[in-house]
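Reviewing the structure listed below.
All protein chains but one are shown at their positions in the complex.
Per-chain numbering from 1; labels A and B assigned in written order.
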Amino acid sequence: DYKGLTVESADGDFKFNVGGRIQIDANFADEDQTRLGSGAEIRRARLKVEGTMWKIWGYKFQMDFGEEETEIKDAYIKFKGLKPVTFTLGQQKLPFTLQSWTSNNWQVFQERALLNSFIEDDAIGRRRLGLKISTHGNNWTALAGLFGEGADHGGQFNESWAPMGRVTFAPIAKATRVLHLGAGAYYRHYEHDPELVFSAHPEAHIVPNLVSTGVISETEDALLLGGELSTVWGPFHAQGEYLHVKVGRKNSLPEPNFNGWYVQTGYFLTGESRNYEPAKGRYGRIIPQRIVSQGGWGAWELAFRYSTIDLEDNGILGGVESNFTAGLNWYATPSVMFRANYIHAETNPSSIAAGVGIAEDINIYTVRGQIVF
Amino acid sequence: DYKGLTVESADGDFKFNVGGRIQIDANFADEDQTRLGSGAEIRRARLKVEGTMWKIWGYKFQMDFGEEETEIKDAYIKFKGLKPVTFTLGQQKLPFTLQSWTSNNWQVFQERALLNSFIEDDAIGRRRLGLKISTHGNNWTALAGLFGEGADHGGQFNESWAPMGRVTFAPIAKATRVLHLGAGAYYRHYEHDPELVFSAHPEAHIVPNLVSTGVISETEDALLLGGELSTVWGPFHAQGEYLHVKVGRKNSLPEPNFNGWYVQTGYFLTGESRNYEPAKGRYGRIIPQRIVSQGGWGAWELAFRYSTIDLEDNGILGGVESNFTAGLNWYATPSVMFRANYIHAETNPSSIAAGVGIAEDINIYTVRGQIVF
Partner (left out) sequence: DYKGLTVESADGDFKFNVGGRIQIDANFADEDQTRLGSGAEIRRARLKVEGTMWKIWGYKFQMDFGEEETEIKDAYIKFKGLKPVTFTLGQQKLPFTLQSWTSNNWQVFQERALLNSFIEDDAIGRRRLGLKISTHGNNWTALAGLFGEGADHGGQFNESWAPMGRVTFAPIAKATRVLHLGAGAYYRHYEHDPELVFSAHPEAHIVPNLVSTGVISETEDALLLGGELSTVWGPFHAQGEYLHVKVGRKNSLPEPNFNGWYVQTGYFLTGESRNYEPAKGRYGRIIPQRIVSQGGWGAWELAFRYSTIDLEDNGILGGVESNFTAGLNWYATPSVMFRANYIHAETNPSSIAAGVGIAEDINIYTVRGQIVF
């Protein structure tokens, strides 16, 4: 089928899958004060192998070769012997915030909203080594995990640790009607000063950070609290998330609080609905009603987002940024998507910490071709 | 079969293939003026996944781990819905010159002729991000593409752009009789000075460059024009190509013209013919008449090449090099090949720009073991 290569034993106890994704992007920036530049890149080029052995032992191994880097995305062992409870040990994505937990393949926009940069931060982490315990019902999920640092921080002295939890509940969870509520908490404690910096791209990967806290010295811990709300109503869908970040520091240094939020909405002109996965508490693959190679025109989706991040508090002058995005997605088949985004980004001011401190008012145009196999 | 692992759906609309290649090389240089050194290396170690979904959507993802580097070779999406026209979007090889477009697996010699270094140049590019439109008949091909920079130049300010086109025509295109004519043009325009340098190895990968232009400052654009001629006459084959390069510079700086050409010939002692692919305008896999594991001795091929590159013009003193190569190829099976090459290289003088400026007269011996799966 369209999910790469899948082989299964007759009794279904053994499964093996090889798959991957390719995302080819171009960004064009209409700059204001700062030189921004344009460019094209392979945003993601991933290969994965996953499988199940003796029914209850799973694994996933996923590499990303995009962005001129070689990175282990997933390398974990899964134990599914106590259903519906599963244990996941190894390098994995932390299921924190709805947009982060939803695959980048099935995001509504080219890049996740600004607040994702809190999680993606090198000292916080979206993918880490650890143990996760998760369970779910028909319309709810609950999980907790304990995570160390990432596979890219291996070796000596990677001693920070982080408990993380998330619960989701969907009072409505039908194919074309969804109401999703979620909340998550993620705490990280540092044994060594992580030289914490929060900064954000204006939702275009090639364009550099416009807001940045600079190094927040003597950081001891960080607490992230998030709230999620999302709905599907036939071809219409809407979603909003809020993230609050509290940084703890040593020696009575002032402790800043930051936050970010976004609201987005979308509409399938061709009648599809966004695909909610209640047992995972996230969205999945869009299946067009009529695909291009079978006489149809695929699925077309219009979407809008307003997104903001505030990196100014208690003496940290990291800047405030607000972005408005309009997007058009074309799902030619369940595996092939093309996208165009227009982003209007304003900073007021941009980061003073980073030595800039000027208000920016820029326009960015991004396009993507994507195939998932 | 021998093409790695191929899985196909019953209706043929879905295909999936995993394959790769391993090339193990050793080079021994008999030096003259400059310290050259010898050594062994994994020249190429590639893994690829390619496939077709819903009949008209194709993809290819190929990584190379050889030469101590990790590189994306191909990462593209292909649309085959308007046959014989196909669209290829992403990181891909530019079909420019016959020897470059022919896979390194099925080259007659260990390394491509000197003129290939014009295309392989970091600022020009044999593999780039872009969109290619190609079509073909029974004995002709035509294609045009627009390319940016490569996947290894991702990010900000990779803003050079390049249209490229190639046409081929084969008045004779039978299994054992071929006459191929081809012409191509490749233009690249730079938004930022690329610090262009043309330089060439003496057709042995481990041996360092003997000729080099040094940095050609303030380069604005480059135009490459190539002509191809190739023939197969039973077990005999011959081929020649010429490449002309014109560099445009800013501020009335002198604009140099460079060129290179080669002629080569080969003969299958065991009676095979070189395998021409008319719909692609290039050569493919050699199938021995009697393979080694089935009582035969595989295919044996003797070959000779004369190749030259001229990097001296208009104040640029990059040197002139001429190489003579004699080669013996043994195709034990369609997948396994062993090769030995003797290269006599002369420079007259070698690069003055690179601060050498002495005539070299060297002998190089190279061997390879190759498996393609």
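Basically, a contact is a pair of C-beta atoms (placed from the backbone, for glycine too) under 8 Å apart; a residue touches a chain by one contact, two chains touch by 3 or more.
Values in this document were obtained by computation on a predicted structure and should not be read as measured data.
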From A:149, A:272, A:310 or A:346, residue that would touch the chain that is not displayed: A:149
Chain not shown: contacting residue from A:81, A:137, A:315 or A:357: A:81
Option touching the unshown chain, where B:70, B:135, B:176 or B:348 are the choices: B:70
Chain B residues that touch the omitted chain in the full complex: 1-2, 4-5, 18, 20, 22, 24, 26, 36-42, 45, 47, 65-68, 70, 206-208, 291-294, 332-333, 335-336, 369-371, 373
Touch list for chain A against the chain that is not drawn: 5, 7, 9, 14, 16, 18, 49, 51, 53-57, 59, 61, 63, 70, 72, 75-77, 81, 89-91, 129, 148-149, 151-152, 154-159
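Rule of thumb we're sticking to: only the chains that are shown with their structure count from here on.
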Distance between chain centroids, defined by C-alpha means - chain A, chain B (Å): 39
